[in-house]
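A single protein chain has been omitted; all remaining protein chains appear in their positions.
And then chain A:
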Amino acid sequence: FVSYQVEILDWKTKKQLCFLDKVEANATIREIRLMFHKLYPRWYPARQSIKLDPKGKSLRDEEILQHLPVGTTATLYFKDLGPQIGWTTVFLIEYTGPLFIYFLFYFRMPFVYGLDERFTSSPHPVVNLACICHSFHYIKRLIETLFVHRFSHGTMPLRNIVKNCLYYWGFAAWLAYYINHPLYTPPSYGKKQINFAVIMFLLCEAGNFSIHVALSDLRRNGSKTRKIPYPTKNPFTWLFFFVSCPNYTYEVGTWISFTIMTQCVPVGLFTLLCFIQMTIWAKDKHCTYLREFKDYPSLRMPIIPFLL
């Protein structure tokens, strides 16, 4: 039985950071990360990028040493990914913000619309409805983060959270400001417009949730490998016949319905930005699916059936 020697070099300076003796042939990269962490306590495993090539991709935790294209003395390269934060933590912070920020405006805190309007309430029922829908949306997201999503990556760089929070929290404040403003004007087509929007909102939220559950079920046994998602008995998942990322499709639908409900330009702008961002993500995901699976259904488009 052969034992390996592993030397780990800094990817930029090529300086030897550590030399591991008597490493088992069937050791995984996860185990090597743990060994490296023992020698360098501040570089916990999530922030270690271990690669075969200084400019190459990071090796996955599950990779086994003897299956890699290395000799019995393996040379690996290390790159510090910087402080990391767990995806679950990020989502919880990102989504709790808008939930509470919206309330600051809904309840008209004194510093928002001035002392004369403090703690007053709007005469328009649609304003109450909008608050319920907005809150429902973010509570649903929080529940999904805690109980439904299974993330393939454990962490993301810490600096992302500042950028993401500014975006989500900032927009929440901006649109909440106008919807709950004392001079807010209700939708032009009145009850018809609002009722249509509410129905669309509920359908899209149900659809989005169905897709998240379906995707989560693909990884029920804790595996991290990618599988092609297929429609299930749930009619909302039938969108999988036509698109790769129906969760994004439904999400855009939710925001469009919210725009119609509130008839508010900032909401429309936020919807547009969401659409652009999610189209980029959907196209990426779609390309990944096409690359990984030769038998990927050819009818599917990334985010909009037949179009985009």
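Annotations
Throughout what follows, a contact is a pair of C-beta atoms (placed from the backbone, for glycine too) under 8 Å apart; a residue touches a chain by one contact, two chains touch by 3 or more; residues count from 1.
Simple rule for what comes next: contacts and distances are computed from a predicted model.
Missing chain, UniProt protein name, picked from "Pyruvate dehydrogenase phosphatase regulatory subunit, mitochondrial", "Translation initiation factor eIF2B subunit beta", "UTP4 small subunit processome component" or "Very-long-chain (3R)-3-hydroxyacyl-CoA dehydratase": "Very-long-chain (3R)-3-hydroxyacyl-CoA dehydratase".
Of the candidate positions A:43, A:87 or A:103, contact with the hidden chain is made by A:87.
Screening A:153, A:191 or A:227 against the full complex identifies A:153 as the residue touching the chain left out. Residue positions on chain A in contact with the hidden chain: 57, 87, 149, 151-153, 156-157, 160, 178-179, 181, 183-185, 188, 212, 215, 245, 247-248, 251, 262-266, 277-278, 280-281, 284-285, in rising order.
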